[in-house]
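The complex appears here without one of its protein chains, the remainder shown in place.
Let's look at subunit A:
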Amino acid sequence: MDKFSAHVNSIICLHHTPIQHSIQGLLRIQNIFLSKGRLAKKTSVSEHSGVLFETLGGHALNWLNFAIFLPILYAVFIPFFYKKIPRIHTGWFVFPIPLVLFIYLATFIPGVANDHVFTQTVYWIPSIGINFVTYLDGLSLILALLITGVGALVILYSVYYLSMKRESLHHFYIYLLLFMGAMLGVVLSDNLMVLYLFWEMTSVSSFLLIAFWYQRDKSRYGAQKSLLITVFGGIAMLAGFIMLYAMTGTWSLRDIIGQAGELSDATLFIPAMILILLGAFTKSAQFPFHIWLPDAMEAPTPVSAYLHSATMVKAGIYLVARFTPLFGGDATWFWVVSTVGLITLFWGSFTAVRQTDLKALLAYSTISQLGMIMSMLGIGSAALYFDGGSDSFKYTSLAVLAALFHLVNHSTFKGALFMVVGIVDHETGTRDIRRLGGLMTIMPITFTFAAIGSFAMAGLPPFNGFLSKEMFFSSVLRAAELGIFNMETFGLLFPIIAWLASVLTFVYCMILVFRTFTGKYKPEKLEKNAHEAPLGMLIPPGILVSFVIVIFFFPQTLADYILNPAVQAVLPLPIETNAEYYTNITAWHGWHAPELWMTVAVVVLGSVLFLYLRKWQGVYALFPREWSFNSAYNAMLVGSEKGSQRLTGSYMTGYLGHYLAYIFVFIILSVAATIFATNGFVIDTSNDASVNLYEMILIGIIAVAAVAIIFAKSRITAIILNGVLGYMVAIFFVIFRAPDLALTQLVIETVSAALFLLCFYFLPEWKEEKISRKMKSFKLALSIGVGTLITLITLSIQGNRLFDSISVYFEDAYELAGGKNIVNAILADFRAFDTMLEILVLCIAGLGVYTLIKLTSTEGGDKRESE
């Protein structure tokens, strides 16, 4: 009895195991919460294991993964709100989502500030190690807070910016929520494949948002451009990720970074680095991939403010920061990141000055500021080269802090500036600097916001941009003194380029403020009567500029709670070393500090340049538009299209003869080459039967008839010759003792001759084919080649019998199948399947012929059956 029940149990278990397994796979949600120390060195894991598995109310963590999916899931309901509740602006229903997420993410600040790291796993494809692993540390937290915080403000702003009547709001908010979820996914994912998934999702949703006004040509152009460039980078990044997987065998970012030391000698280390950097540079609009960003300004202003200043363009920055622990300390990484960043910084600010469109100016300024952050991350990566404690370490780690600090600052003031420009556009009807002016008294609040944002961007006190710019100067100044990676050669250029770019930044910031808001008011050039914006539109930029000021006065709070944990994430070193860079962010470096005098010089030279802008604007004539990267991109686009068209046109001629020629040439080359290479042409005639005289004559007749067909001057001659050929084949079937084949061959030959004759009634007159002598001889050579090849192969097959025939088994046909005719026994009994399908072929052919004849086309082009 026991035995029996055990048996039943085991059966039940067996039966249920796969189902249980899959349910477990679905439900297995892991919650762990770790100390940061484990990233640095394996030994420190145990040291900090006291903190490791402290539970934190458990349930709160379950929501971390859901936070990513909340916006995406919520997007499903947007059309419902839009259709069913048309009186209330759809934006109001979206607004709570980022707000809730922001508050939820803000609850992690204390934990992260105490060096905790939060992870959560939801299994997706565990068999190949691809799971939704959320990983929240200081760096992710900064980005996540920016995404949700700025997101909430942008949605609030868009409620007032987008008209309820004219715009298809449901589309807008669906795209925006998709983007928000994707962006949260990018910054919170630990799994590389999932990170890539969300990365492409940001590209696609950004594409949709840029082309929101899809009726416009320029919107579509901008969307296509940004998609092409960012997806190009995304795919390069994917290749880099796969290389990382090939090197480490894991998709987990933490595990890969944990193996950092062992990887630097791998062959794929540098290729993976370059490919991942390509992804980061295209996304973050770094030189020379910056060209998509200005064209993305065709998007609605809330989108520009959100995607193209605060969040999406920082995905690349995030990626570089995230991979710094892996690649940092390597000379290639240092040089590529910092040089590209500096070039972008300079080129962006240089180009921004010449813009006349406010949004284009802001786009180039975004490019320039992103370049600055990138270059600081590049310089900061050198910190991993040092042990810590030294001055070099101090300044390089300061660069990382400055980068992250400026990341936050830039989001605040650039978001505000975009919103301000949107207000100006909304209230005057234009964004053209040449038509604007004198708005200061009409729009005083907007002017205040613009001034605060611009001065922060220019790096003036008392705004947060000043602090990060000073830190930037300190780090580039010391970069030349590092004494590593041959810095003494080109390192001297670093501070010079940075300083020049800052001067230009100052100039365009002044243009932005003073050309728009001071000077003469020109109402005749404006489409609307300018007036102050509604309160709701002013609140979001107001909140952002208040951050600009608050951060200046209380930078240390921000640093303690958010920035330092993030620096810890970028430079994962033991806590003791890190005590070094818990430096104070100070506004005052003292009179002797070179940073101060650099800023003073920036202001002085910048003011001079701004005042005498007209005098030196001729410089830009040296860079005509035909030589820009945009025209290179366009030329590449047109060129690739034309080139591929020409390539396709060159071989896809539409002539069957050409295609047949390709096929035959390929057959000759591949088959003949293979057989020659394998030494397969072995001709052995010793086993062949002897040939009689009459057989020779009959073969001669076949050959002559076949050759004569080629030279036949009329179709009917060719048919008759074909008939001769067919009848001769039949006689060979007789000679080789195949009565059934001979019978069939004769009937088929006659029927096909009759069919040919039937067709002739409808064919045009016989004409000589007009082809060149060269083509003719090529065709001749080709056909001789194919014939020779097939003959050689047949002879070789005769000489290379590997196995005996299996026909002995069919000789028992009478006993096995009850038939004396072996051929028929094979056809209808041993291998009747083939016969069945051949019958099917004939049926289909018959039906096809019937349809072709009966189905005549009418004038409209649609087919109908006659009768």
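Here, a residue touches a chain if its C-beta (ideal position, glycine included) is under 8 Å from a C-beta of that chain, and two chains touch if they have at least 3 such contacts; residues count from 1.
To be clear about the criterion, contacts and distances are computed from a predicted model.
Missing chain, UniProt protein name, picked from "Cytochrome c-type protein", "Na(+)/H(+) antiporter subunit F1", "Electron transfer flavoprotein subunit alpha/FixB family protein" or "NADH-quinone oxidoreductase subunit G": "Na(+)/H(+) antiporter subunit F1". Touch with the chain that is not drawn comes from one residue among A:Leu656, A:Ala689 or A:Leu758, which is A:Leu758. Among A:Ser607, A:Thr717 or A:Gln798, only A:Thr717 touches the chain left out of the display.
Looking at A:Ala498, A:Ala705 or A:Ala813, the residue that reaches the missing chain in the full complex is A:Ala705. Within the whole complex, the absent chain has one touching residue among A:Arg87, A:Arg166, A:Arg737 or A:Arg773, and that is A:Arg737.
Although one chain is not shown, part of subunit A still touches it, namely residues 692-694, 697-698, 700-701, 704-705, 708, 714, 716-717, 720-721, 723-724, 727-728, 730-731, 734-735, 737, 739, 742-743, 746-747, 749-750, 753-754, 757-758, 760-761.
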